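This is the structure, below, for whatever I ask next.
One chain of protein is taken out of this complex; the other chains stay put.
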Amino acid sequence: MTDPTPALSARRPSRRLGRQGLVQLLLLALLLALPVAADLTGHPYYVTLASRLTLIAMAAVGLNLALGYGGMISFGHAAYFGLGGYVAGIGAFHAFDMTPFLGGIPGSDNLLVLWPIAMLACGLLALAIGAVSLRTSGVYFIMITLAFAQMVYYFANSWPTYGGQDGLPIYLRNQLPGLDTQEPLTFFLICFVGLVLAMALTSRLMGSRFGAALTMARLNDTRLATAGISPTPIRLVAFVISAMITGLAGALYADLNGFVSPSMLSWHLSGELMVIVILGGVGRLYGPLVGAALFIGMETLLGGLTEYWQLFLGLTLLGVVLFARQGVMGWLAGREPHA
Amino acid sequence: MKQIARLGAGLLLAAGIATAHAEEDVRIGMITTLSGGGSHLGVDVRDAFLLAIEQSGREDIEVLVQDDARKPDLARSLANEFLQRDRVDIMTGIIWSNLAMAVVPSVVRQGTFYLSPNAGPSDLAGRMCHQNYFNVAYQNDNLHGAMGAWMREQGYQNPIILAPNYPAGTDALAGFKHLFEGEVAGELYTQLGQTDYAAEIAQIRASDADSLFFFLPGGMGISFMKQWAGSGVELPVFGAAFSFDEVLIKAVGEAAVGARNTSLWAHDLDNATNHAFVESFREAYGRTPTLYAAQGFDTANLILAALESAHPDDQDAFREALREADFDSVRGEFRFGPNHHPIQDVYVREVVMGEDGEPTNRLLGIAVEEIQDIYYPDCKM
Amino acid sequence: MSATLLLEQLINGLQLGTMLFLMASGLTLVFGVMGLINLAHGAFYMVGAYLTAAVTAASGSFLLGLAAGLSGAAAVGAVVELVVIRRLYHRPHLDQVLATFALILIFSEGTRWLFGSSPLWLNTPEWLAGHVPLPGGARYPLYRLVIIGVGIAVAVGLWWLITRTRLGMRVRAGESDREMIGALGIDISRLYTAVFALGAGLAGLAGALVGALQSVQVGMGEPVLILAFVVIVIGGIGSIKGALLGAVLVGVVDTLGRVFLPLAFRAVLPPAEATDVGAALASMLIYILMAVILAFKPRGLFAAHD
């Protein structure tokens, strides 16, 4: 995995590079090894839990591109997560019912068909939302993205064809040719590959000319405009790519759960994705993974201990924001050289 | 390396290890809503369920309880935890239809029994019914339909009806109209989670309706009733027990008095099982049970009764025993239809001011005898 | 559709608007003066309602409860400011979002721990339970008119506070130039605590007043919070005038949309579908309004500053 910051930063002590690289490698290895071990020892529950963690992390990787690298604080990424989920759900619904979608399009349970559609749909939605929202900035941007997500949420809630608030079940996991997606470990590996690809894409993207422009748009958009590059198209494209990654994660998440409902579109979920990104470390490649691991870990562990677990979750989050400024990834791996 | 050690420790902690349990023991997994809005329903189901298990004196039953925080994906994950890690024999506890739809189909398909202590979405009674799924509470339409029938009998001709715009809401109004069989003065839909009903109340006032039927569960019902009382509109009010449980009407106060509601149970229902239940629940928890508690209590007793004749590992025998429903229900007669949903009497209650100055429900009589849902013909079991 | 019903619905919209204004004014002040985005503002609304319910039940006096709700929420606000919020002023918006999101969880579950899961009882007091006749024959609940009155009184009070008092001068200085109040030798941290407590108190007042009309339960602040955010964004963040206008706009549009959209669609669609489409669109209406306004005025109607 290439580091998004330039090789030119020769000042960076090599020891620190080693530490960050080592921690990152270890994280990926653990994420891969634990579910495989759980599967071998007959604990499929942990495989499923790891899939859930992986997909939430992937959704947060998408958000991190907009929020961390692009400086666009989107409080509405649940819209893309949920839309991706609904694409998977609606495709499966029509494939199962043998009814056409919107009058003519046949349903499909082939993931190779559903994934591109999910990403396309999310990309288009983000294009529309981004084009309006990026006219604003600061708190206005936070709030207008929230407003758009709420619109989608209420729409899904009251649209009866696909279950409304009850949601839409996916009776059989959608299929990938040649693989048994029902098998927990197989499905986990699909998710894992998705996460790694999303992270690799982010890393590659941020090292490219586009990434350089996006970084400048975040740090100093006047400088970018003065150089002759309009910040808004750069941001908009980043916002769209970000939404597509989150949407793909949502499509997989719906398949994992066998279920999609408006709760995947709720503002709580947008908030949780933000929390995960911040918890892990904003604008850090591995931040979303660490954040998701912590969040899911706390939800699982505390939830079993006390019915007031959300109180302790809140206290923990508060502690992190007040005392661990760089996110947990910063604590583990040191300061990002040019964050 | 210090950081790596920290990380490793954290993940080890996260792993946790399932404890083994003896072969003949019975393990029940309960996923219910214990935190956030609407958690009093889950709390009552849990408390009554545990009370019944405790009263049975059986040491070989282990009940695991988890909070779903009313999130479908969390409920789904907890269900996996119960199925794959704890290997429970029976699951129960879900309050909300949308969570039930997320969890139940996959649980029963994987060969585990699920007994619903509250939610009864129509799909699970009809085309998605399953041999391992038993609903011990009601099908969602039961109480609304029963109120429709009763209001027709009472001579109301022109009710205006109101519900939130979501599947359970539209189902409720459809169920009401199905058994009311007449024309209604109007149908109003509110937003889910809406808190202010001034606009709807003004519309009701402006209509020529002779009565009001509404379905607004939980906090929505409280808000509506308070505002209704303040509005001075004088139509008689009807609803289902979901807006008039003992907890809710205490929060509404005097404003609830006079409202009539259908319920499958009443705390003053006259049978020995019920007397004992209400008394022991009050003693154990210091409050009057709601119908959710009654449903939780019945669910536990149904399981206990079935366990007398078979262990869940013997799936066919245990299923047969559940189907028999040979237990003393707090609501009197209880049996299952072909789709494993109850065929039961539905009662009418009226909210009255109790002797302690707090409103309470009083049984008026039976609204409809032996009501059955309308979805069972779709059920191919 | 009679003129009376339209008038009644307009008053309903106004009442929803004044309630939103009580929430939004604190939110917008806190943002305008301290640059803080506070997701936990709804918690003070809940605290106000719970304290009012508890004190009213214990003392039998609604006014006493109201006073407790208002002052209690302000006190809780001051404590939260001292313990948590003041560490966030110089942090990026992101940190503020995370910390105040955490506060939502803490307050919701803390309240449930203290008061239990069941909604609390709180009703309109007898002496406010009457009705006022409207032209055209309908009767309007007195209590709702009282809420409108309180909202207007608060708006006037805030206007007076900000334009005519020393505290207000400092607040305005804070809006235009945060460095300057420091230079004036004003104790900024006390000013900030005061402003935050004022905002929390107003939210508490809103919760207390509305608690008599709605369910007093955990999480009651969240739907209002989102509406209040819509209000201040429409009005222009930091502007009290904008908050007032935005609140009334949102209140009226939401109320009228809920009533008239389904009716309007009935003219062109079959009744069942009209209800579906109308209700769905009505629930999205204020967000559409907000998007349209921001598309043309990206900083709201009365932007004070960024």
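We just call them A, B and C in the order they show up, numbering each chain from 1.
As a working rule, a residue touches a chain if its C-beta (ideal position, glycine included) is under 8 Å from a C-beta of that chain, and two chains touch if they have at least 3 such contacts.
One rule holds in what follows: contacts and distances are computed from a predicted model.
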Hidden subunit of the complex - UniProt protein name among "4Fe-4S ferredoxin-type domain-containing protein", "Cation:proton antiporter", "NADH dehydrogenase subunit M" or "Branched-chain amino acid transport system ATP-binding protein": "Branched-chain amino acid transport system ATP-binding protein"
Which displayed chains the hidden chain touches across the whole complex: A
Among the options A:Leu124, A:Ala225 or A:Leu301, the absent chain makes contact with A:Ala225
May I ask which residue of A:Phe101, A:Phe155, A:Phe210 or A:Trp331 touches the chain that does not appear here? A:Phe210
Mind pulling the chain A residues that touch the left-out chain? 2, 6-11, 204-205, 207-213, 215-216, 219-220, 222-231, 234, 237, 338-339
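What we mean here is this: only the chains that are shown with their structure count from here on.
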So, in whole Å, the Cα centroid of chain B is separated from that of chain C by 34
Can you check how far apart chain A and chain B are, centre to centre, with Cα atoms defining each centre and the answer in Å? 35
At which residue positions does chain C touch at least two other chains? 108-109, 112, 276, 279-280, 283
Mind pulling the chain B residues that touch 2 or more other chains? 34-36, 165, 191
The chain B residues in contact with chain A across the complex are 3-4, 6-7, 10-11, 13-16, 18, 34-36, 66-67, 69, 71-74, 76-78, 80-81, 83-85, 97-98, 101-102, 105-106, 121, 128, 165-168, 170, 191-192
Applying the document's contact rule, which stretches of chain C touch chain A when the two form their complex? 31, 37, 39, 84, 87, 91, 93-95, 97-99, 101-106, 108-110, 112-113, 226, 229-230, 233, 237, 276, 279-280, 283-284, 287-288, 290-291, 294-295, 298-300, 306
In their complex, what parts of chain C are in touch with chain B? 2, 4-5, 8-9, 12-13, 15-16, 108-109, 112, 116-124, 129, 131, 138-139, 141, 143-144, 210, 212-220, 223-224, 255-256, 258-259, 262, 275-276, 279-280, 282-283
